[in-house]
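Structure first, commentary second.
Only one protein chain is missing; all other protein chains are in place.
What follows is subunit A.
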């Protein structure tokens, strides 16, 4: 830089400040740099937390909102009438998949019949993945791992057996195991989106402004990408035996709104093979909820 150049930072600062002022005037959105820094600080903080937390009383969820979001506190109070506990997932972008995975396996504990059905369902889905063009070797290890997990659930002495839940917790807190299984569920969801491309396409175009193929490659298969309606609907459709109710805590609704994701074919399954789980969603994050 020349001597003259030394003036430039000031000039640039002024320009930046002006640009920021314009940006702030137009809307209250933070700058890209602010967003990146904020995301990094959340990631660092989250990395300290377990991938799957232990069961906590629902009041701990309420504590998150006290002072910050009074509307959500009252919605939590309403939730507390029917739910007693919450299990937190790490906020790493995989929370929906991890909550689904844990919710499914936890509810399979001690239910050999449901385990056998789920195992078969995933085994069959492996064939669908191959038909859809996935190379077998990219998912077969993960599928085997999932089936082993299901076998362990089948061997438990009874539903929600406490020590089996603890074992499952520690299995899914192990990053290698946990992420490998999340990867598999992401492929399953992605494959289902492709199988029902015609149905999903308008939603994808509306929300993401891209075609089905790019949506799958950019938002469904890569780790740490957050899940939306399309993904949730595709995964419950694919897994079939799992029904997910999402309690949606939004700041602008009068009451918490429950949305159900249930496969069309689920009705054909015997109740003994079905799994019902509930998640709580507030913008950006899913956790598992436990009914009273």
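Just so we're on the same page, contacts are C-beta pairs under 8 Å (C-beta built on N, C-alpha and C of every residue); 3 or more make two chains touch, one makes a residue touch a chain; residues count from 1.
In this section, contacts and distances are computed from a predicted model.
Asker: Refer to UniProt and select, among "Ras-related protein RABF1", "UBC core domain-containing protein", "LAFE_0A01200g1_1" or "E2 ubiquitin-conjugating enzyme", the name of the complex member that is left out.
Answerer: UniProt lists the chain that is not shown as "E2 ubiquitin-conjugating enzyme".
Asker: Give the residue, chosen from A:128, A:180 or A:196, that touches the chain omitted from the document.
Answerer: Going through A:128, A:180 or A:196 one by one, A:180 is the residue touching the chain not shown.
Asker: Could you tell me which of A:66, A:138, A:160 or A:251 touches the chain that is not displayed?
Answerer: If we include the chain that is not displayed, A:138 is the one touching it.
Asker: Which of these, A:70, A:123 or A:222, touches the one chain of the complex that we don't see?
Answerer: A:222
Asker: In the complete complex, the non-displayed chain touches which residues of subunit A?
Answerer: 134-135, 137-138, 140-142, 145, 176-177, 179-180, 183, 186-187, 217-218, 221-223
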